[in-house]
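All protein chains of the complex are present and in place, except for one that has been dropped.
Lettered A, B, C and D in written order, each chain numbered from 1.
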Amino acid sequence: MSNFDEAALFILILVPLLGAVLIMFMPKERPKDIWYLSIFVAGVSLVLSLIIFARYDYDQGGFQFLRTFDWIDAPLNIDLSLGIDGISAPLILLNGIVLFGGVLVSQTILHRNRDFFVLLFALGAGVFGVFAARDLFFLFFFYELAVLPMYLLIGVWGSSTDFGTFLRTKEYGAMKLMLFLIAGSVLVWIAILAVYVEASDAGVPDFSLTTLGSLSESGQFSDTFQNWVFPLFMIGFGVLAGLWPFHTWSPDGHVAAPTAVSMLHAGVLMKLGAYGIIRVGLTLLPEGADNWMPVLITLGTVNVLYGAVSAMSQTDLKYVIGYSSVSHMGYVIMGIATLDRIGMGGAVLQMFSHGIMTALMFLLVGAIYHQSHTRDINVLNGLSSRMRVTSFFFAIAGLASLGLPGLSGFVAEFMVFTGTFRTYLPLAILAVIGAALTAVYILRLLARTFLGESDQQWEHLTDGSVIEKGVGGSFVMILIFVGVWPEPLMRVINVGVYVLPGL
Amino acid sequence: MVSLFYFQLLSAGLFGIGLYGVLARRSAVLIVMSIELMLNAVNINLIAAASHLDGTGSFVRFDGQIIAIFVITIAAAEVGLALAIILRIYRNRSTVNVDEIDIMKW
Amino acid sequence: MEWAWLIPVFCFAAAPLIVIFGDRLPGKGAFLSILAIGGGFVVFWVVFGSFLDASPATAGCFTSEHTETLTCDYQRSWFHAADLELVWGILIDPLTLVMLGLVTFVALMVQIYSLGYMHGDPKFGWYFAVHSLFAAAMLTLVLADNFLLLYVAWELVGICSYLLIGFWHERPSAREAAKKAFIVTRIGDVGLLIGILLLWREVGSFSMSEAFDAASSGAMSEGVTTAAAILLFLGAMGKSAQVPFHVWLPDAMEGPTPVSALIHAATMVVAGVYLVARAFPIFSAYDADPLLVVAIVGLVTALMASTIALVATDLKRILAYSTISHLGLMMLSLGAFGYTAAVFHLLAHGFAKALLFLGAGSVMHSTDELDIGRMGGLRKVMPLTAFVFSIGAISLGGIPILSGFWSKDEILVAVSDHRNVAFIVFALITALMSALYMARAMFITFYGQLSQGMEHVHDAPLRMAVPMALLAVLAAVFGFLSFNWPGDYDGIGSFIFFGESHGFEFTWWLGILSAVMAVGSFIFGWMAYVQARISLDNVKATFAPVLKVVENKYYFDEVYQWVVDRVVLVFSGAIAWFDRAVVNDIIVNSPADSMRRLGFTLRLHITGHVYSYTLAMVLGTIGLGIFWWLRST
Amino acid sequence: MTGLTDNLDLLTPEFALAGLAFLVLAVDLFLPDDKKHWLAWLSVAGLLGLIALAAVMLWGEDESLYDGLLAIDDFSLFFKIFFMGMGVFIILTSVDYVKQFLEHPGEFYGLILFAILGMNIMAQSRELLTAYIALELLTFCLYVLVSHARGSARSNEAGLKYIIIGAFSSAIMLYGISMVYSTLGVTRFEDISLALVSAVDVSPALWVGIALLLVGLGFKISAVPFHAWVPDTYEGAPYPVTAYLAIGSKAAAFALILRLVAEGFVPAVDRWDQWQLIIAVLAGVTMVVGNLVALAQRNLKRLMAYSSIAHAGFILAGVAALSQDSQLASNGIMLYLVGYSITNLLVFGALIAFFNITGKEMIADMAGLAGDHPFLAACIAIGMFSLGGLPIFAGFAIKFYLFAAIAEAGFLWLAGLAIFSSLISLYYYLQVIRQMYIESAPGSATASDALGHGEPEAAGAEIAESEAESVEDLPEFVGLDGLSPARLTASPSFLLIGVLAIALAAVFWVGVYPSPLLEPIEAASRAILPGT
Partner (left out) sequence: MSWILFILLAVLTLGGALGVVLTRNVVHAALALLLSLFAVAGIYIVLYAEFLALVQVLIYGGAIIIVLLFAIMLTRGSEYPRISDNRQWPLAAVAALGVMGVLMSSFLINKVEDTEANSPVFGDLANSLFTRWAIPFEIASLVLLVALIGAIIIARTGRDEN
């Protein structure tokens, strides 16, 4: 391992933070320059994450880029230890990509955009940290750090919408999201403490995932303990993963959030939850996981169907996408809950592809909303004649989300189905049906909004800006590439999945 | 010979009476007086214990009486300061009834 | 031969090129697509040649123990899902080859035709891009050697049909038709996917051959095999528009007519038949119960569709329903172990139907009219179209020595051999009706006296005429491939067969019967629609109620519409409401609100009066003392 | 009686501190009114000097003076430096306020110094009476400081309530002491522990006595149900005094409790451990009630009061977790005290600056602050996030440490309750942040029209009135009564900005890399828990 590899992850986490500090000292009268600087920072993180992903040696497998800094020593034993395996590597790449895209399309934000970018980078750093942390404390630390900025990001730069029958203010959305996520992390926190206590009772008071992992391998965690602690992790992280019935924060948050935040939120943030379940729940408490999986996979199936069905009758673009992400996170949860290598791999791949896909969708919705100032499906129509490229990209994203082969969504969902078929046949059939439901609402959306003649009131709409086209195009490229040739991702994911216990 | 127990009973009774005063009186001055009663109850308890138990067990050097001296001192200081504040309030609000002194609540 | 993968790849390559560079290229890059499919056609012949002189010794080739035919299989690794390796694999055997031929040829013809037909359309380039993507998907479908790849291609075919049917999405009807087509077929696809995954669950691989082995060797239990077969057949029903999934096909004519030609003849709908043929080992495993289901579904479909075709007044609708009924016949034949017959009829019908649609297209192109009621005597103004259309019609109607006759005859033979008498009776009725509606469409449209307002109508331009002519030739003479010719070629049955190779056999009574029926119905049509000697009014009068049902297509659409509106949407609305009102407002908000209310209530304990504060302290003190005391004693 | 006054020199810092206070009082007499702020510099300089002196002189000392009445050890040293440092910051933050709103600056600073002296003695006294007297010194200073704004009716009222309840609780506490004395005959902590260990059965009089003792201390740390004075006193007191109440007196009381429990109860925990459960219950009630009632507050000072009650609950839970063989809990408590005080300092500093500018103290008054004074807003927001326990700020690290300690001592349910109630607390902290960042300043439409293409106005209004109907029965105050508005300044002084910057840095530092801080803390724990 070269020096770079030793420092890589630390730098990766540090870059956005330092960038945030740097931006803080920019004069706020020059938003353009602030934006350029942010692009630079995000670009650096993107390049870093690319390099790290490329340098991850999938033949060797296991945890790489390991590095440990002492933080608090005995009796608490917390170290800042970093390292990624095949599961976190793609997610780090994902975050790099989405963050970069998000910053690029935030060009339209001029009102107090300095604070905006500072918070955005804090969020990004938090996400990087969660994926890189090898220590329970720091995993949780970064987890909360990623949640923390959401309130202001949505509250200040978000938008309130009146749906006639009911009203969704940005304050409401932001507060709800914040309280929900923190409520989830409350459970996680308790569970972490419980694990720590159990470990110190076993004579090894430590927070390092490596130590705890070996502890659980040596059977130090009793089954009863695992059985009552795992649900805490499951639900706590599940809240962030949009697990039913703790999902309602997600659509409302989307509706209120500005474009870039929606992208990061649905694209990356929701993945933290699923990742947490894998990384902490499964690795530390395999027995508990084994016993609780039927519940989890059932909830996941409910997610899939429930999300799809309620997406059908939404009238707000962002609500549709929000519920579709609930539905798609359902696939992730199912894949995890299969405790089957293929299903797990599918779950991880689904995280990646859904991240790109939903980020793309929100980007395009933002592009539309920016001009039309409405997201109402019944009001918008015939956009394809006004915004050809945007509509085309949206169609691609939609097809990806309904699992069209040749796009990344298919491979992931297919693997999830495969894994589920091996373990929970009936639920698998339900899930496949859910995939068909997806087609219904996606096509409904496309037909209502993009196809057909457009009204006079949309005469003024023009196609997305160069940036939106560029980012969208590259996202589309990724979707197609992963759909056609998933091997580069899969060979990394596979080595990550193989070492998971209890599979 | 009166045994310690009765002194303790006396002090408990005094304490209770003073406590009732604190809880039940409206005038701040009266409340301060009641507090004085409670402090006296303390002193009785201390001194009784000191006088009766000195030398037994770990009771040495009449610590009780010394503590009592300090208590009296503190009590005096308290009364002075409290009355000063009450005076100030009387000047500003022309009342010393604690149930009229409630602009801050909830 | 392993270069066969080039055939789809050409078209795959063409599509994005046209999308991206189309506007800068001459002719919007349509030529790219034609070049691609043409190249595919050429490569097809190369592959065909090398297949003919290939032997089990050739690299990658072996004699399949299911079809007993020569089969060549070439694989490249695609990606690994944990311990499972997924592959790109192409499989070449006679079935694949003939499908390749059909698809490449028809697609080529249709595209050339489209040059003329779609001329001047604003989305000309887009049209050709999707077109070649369509062809590519279909070619991949027939080449796939594993179910996963097949499913991939299957879905791509579906989406392409969506795009093409909804090509003129400014028309709401087109949008609806496209959505309908995609979703209806998608429902079938759910079955297909489940079937595939079920097979995988049993076999542990997506490779077709392994699945077949498991089925035939009994490694897979009968129940699972049957279930898998039925599920696969669900997919096939969706794509091949079998009852009750047939509703999308007639609406699919909302797309440009050449698209209909492609869909009906070569690509979309035959996929189902192809799937059943391809997965025949699974269907025929054990005592082949699934085949009975296939046969019944096919028969019902054929009957129902042909009755509707009899009363339809829209030219393209007539053709559409005839397609459905012929697909039904193919299924029936497969269900009756008529493997060869089905494939043969697939080909014959493909050419004829493509021809008919192109003809109808050229009629529409020049008259902008599709209601046969308003047409008539077009022979005079567009002789070529009339001529080729007639060839297609009589060929499909089963007039002897044209290809339709032979293929249909083979089907009847298969049915009479393997299924009981009821099947053959209904099959014959279907044949009769198909002859009748063909005659009706043909005579009303092109014969009799020219209806007014049609004088100015001109015939098809060259670019449209040439493909029609070529197809007409095939529609006419293709049937002769079924004979045992002198030389070493003895009948198509010796080339495409399942199990044992069999030459051409002709059951005389069936042949004569069907021939008589066909000729008779055409004569009847001539009398009724051209000479008007026979009046059908009293017939119509007597059968009025039945007629009404039939004209309303047995109310399938209405029922589906009702289900969608009253059930699905209402249900989803209810769920959405539940999510907002119950999950959100009650389960989520009310705890939060109750917390706040609790706070607002609790704050009242700070009364602002010192004595209540002290009282609280004292009570706390007593509580502490007593509690402690109790704990300690 | 010999040997008692050996190495009396170890008390030099205390004597010097008293001297410093006298000096300030004396110099006050000779200073013209416009130079009074020199007193602040004088006291700050003196305190810094004393910190240095104490650090070099007492490092590593472990002596027990006056027959074990006073302890000069790392524990007392740690708290000494902590208190004096806090004092420095408090004085610095109050300079402007005093200049603008208060009379008698000399007495103000002098009393603060005396209060610090009282705290120091509290931290190092290991005997009940000494502790009590020191506590009274601190409390008397606070009585005076709280009612220091003579003109303000609320200040007077706060002072009255404070002194009545203070005297009352001190009477109760004294009775407790007297009962302990009358049953054991001793008042030194370690004697108590010895008596507890050796006694055949502990007499109920002792339990009641200790219970009364806890009542007195519970009053100081504002544990429910002895908390009722807190909101009123915090609200009425002058702002810097409020800050001081929240930071200083609470920390001192906890230092005292820490030593009392660690030296008096913990050694006997095997025979007698009811105190643990009782303190745990008190802590639970305290944190929940504090956080819940805080939800209903609209006055910033009251909000902070309830939040401080809740935090007292957290720390008290840590006290319940003290154990003989692990110093995790005591480390956690001290770390929490430091982090919490720094955070509070940040918040209150910013609030004081806000008050100096606007003279307002309702939450609603902060609308649009982020636009007008972004730095202040950022400080308050970061402070609130930190209080809410969100990471890279002090709040998260200290909470995690403390709760881990609590859980590790077997009080997992208590830790869970604490975590849950800190979730509740997040709501009202976020409400403040929302006012500053999301709501637009009254009259100025800066925010939310550039964005929010829905109808944020309608939305905001809807929310606002829903707020209003739920709280309309709360009393309304103008920010400063009896303090003339003429004294407001246009912008926060550089001094305050500097203090805030330092506090900000400290908040980040504790949140990101607290381990240097843990060195002295562990030394301190070792001093009071020799077993570890």
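The definition used in the following text is that a residue touches a chain if its C-beta (ideal position, glycine included) is under 8 Å from a C-beta of that chain, and two chains touch if they have at least 3 such contacts.
This is a predicted model, so every value here is computed, not measured.
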Which displayed chains the unshown chain touches: B, C, D
Which residue of D:Ser203, D:Gln324 or D:Thr532 touches the chain not shown here: D:Ser203
Residue of D:Val98, D:Ala134, D:Ala251 or D:Leu300 touching the missing chain in the full complex: D:Ala134
Residues belonging to chain B that touch the chain removed from view: 1-10, 12-21, 23-27, 29-30, 32-34, 36-37, 40, 43-44, 47-48, 50-56, 61-63, 65-66, 68-70, 72-81, 83-88, 90-91, 94-99
Residues of chain C (touch criterion as defined above) contacting the omitted chain: 609, 611-612, 615, 618-619, 621-622, 625-626, 629
Touching residues on chain D - with respect to the absent chain: 1, 4-5, 11, 18, 25, 65-67, 69-70, 103-104, 107, 110-111, 114, 117-118, 121, 129-130, 133-134, 136-137, 140-141, 143-144, 147-148, 150-151, 159, 175, 179, 182-183, 203-205, 207-208
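The criterion applied here is as follows: only the chains that are shown with their structure count from here on.
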Interchain centroid distance [CA atoms averaged], chain B/chain C, Å: 98
Centre distance in Å when chain C and chain D are each reduced to the mean of their C-alpha atoms: 77
For chain A, residues that touch 2 or more chains besides their own: 179
Shared interface positions of chain C, touching two or more other chains: 592, 603, 606, 608, 610, 614
Complex contacts: residues of chain C adjacent to chain B: 603-604, 606-611, 614-615, 618
Parts of chain D lying in touch with chain C, wherever the complex brings them together: 160-161, 164-165, 168-169, 172, 202, 204, 207-208, 210-212, 214-215, 218-219, 224-226, 228-229, 231-232, 272, 274, 277-278, 289, 292-297, 424, 427, 470-471
Parts of chain B lying in touch with chain D, wherever the complex brings them together: 4, 8, 11, 15, 18, 22, 28, 31-32, 35, 38-39, 41-42, 45-46, 48-49, 53, 56-60, 63-64, 66-67, 70-71, 74, 77-78, 81-82, 85-86, 88-89, 92-93, 98, 101-106
